[in-house]
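Worksheet: one structure, shown below.
Only one protein chain is missing; all other protein chains are in place.
The first chain written gets the first letter, and so on, giving A and B; residue counts start at 1 in each chain.
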Amino acid sequence: MKSYRKELWFETSKRREFINITGEVAACLENSGINEGIVLVNAMHITASVFINDDEAGLHHDFEVWLERLAPEKPYDMYKHNGYEDNADAHLKRTVMGREVVVAVTGGKLDLGPWEQIFYGEFDGKRRKRVLVKIIGD
Amino acid sequence: MKSYRKELWFETSKRREFINITGEVAACLENSGINEGIVLVNAMHITASVFINDDEAGLHHDFEVWLERLAPEKPYDMYKHNGYEDNADAHLKRTVMGREVVVAVTGGKLDLGPWEQIFYGEFDGKRRKRVLVKIIGD
Partner (left out) sequence: MKSYRKELWFETSKRREFINITGEVAACLENSGINEGIVLVNAMHITASVFINDDEAGLHHDFEVWLERLAPEKPYDMYKHNGYEDNADAHLKRTVMGREVVVAVTGGKLDLGPWEQIFYGEFDGKRRKRVLVKIIGD
């Protein structure tokens, strides 16, 4: 069994942002030389997400509005976590969107459906944060 | 390391539907000849889900009501994604339910708890859509 590991680093200019990382994950897979197996892609921070959905700006706007309705950023003092922090909402939003995705590797390629794109979801940005790409297989 | 891949196809008669696919996934595992490893089961479409829960009709009704409360289908024009589409709610509902499950393989069997059943969750049906089953192990 072969394995491959790489960290992808991000620093967004806004508190919340979605970044398409499909190309970066595909490049990791190519570098790994693995043909059959799985790729795990996970946020290494607990106020960020890795998820799969459509790369469509309207939908991303809808996600923003929806997540703000489910877990509003403000008022900050509605959350006990926000004693020294102001990011409790980011922990909740990332929970809805998910920490990780596992993608099949088939014939040396990411085995994704026609519209599946992998995103980094930042909910407490403006600082350097990481995503882990771990590939195992043959 | 061995690997196995199969696509399961679905075309539901309703917009939203839950289908128990545990038997189909177990058949894939049997065909794979893999004894120890993991099974990845994921929706290949971004308006559908694969999740694990109870096969109980009352609960499935509760999921439907709950998901409609969290991410209503209508009015369609509340979502920016719905310019040419009417399925923004399906992207959100699938996000709550999850894209994928990873199940352990032990002794050639799906290593599930007593009530765990694997479901395909369709949120924008009436068209042919796919689930990927990928198994790796020995």
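The criterion applied here is as follows: a residue touches a chain if its C-beta (ideal position, glycine included) is under 8 Å from a C-beta of that chain, and two chains touch if they have at least 3 such contacts.
Given the structure is predicted, the values throughout are model-derived calculations rather than measurements.
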Contacts of chain A with the absent chain, listed as residue ranges: 1, 3, 5, 38, 40, 42-46, 70-71, 79-83, 88, 91-92, 95-96, 98-100, 102, 130, 132, 134, 136
Absent-chain interface as seen on chain B, which is shown: 1, 36-38, 51-54, 56-59, 61-63, 66, 70, 96-98, 101-104, 106, 111-116, 136-138
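Going forward, only the chains that are shown with their structure count from here on.
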Cα superposition of chain A on its sequence copy chain B - rotation in ° rounded to nearest 5: 120
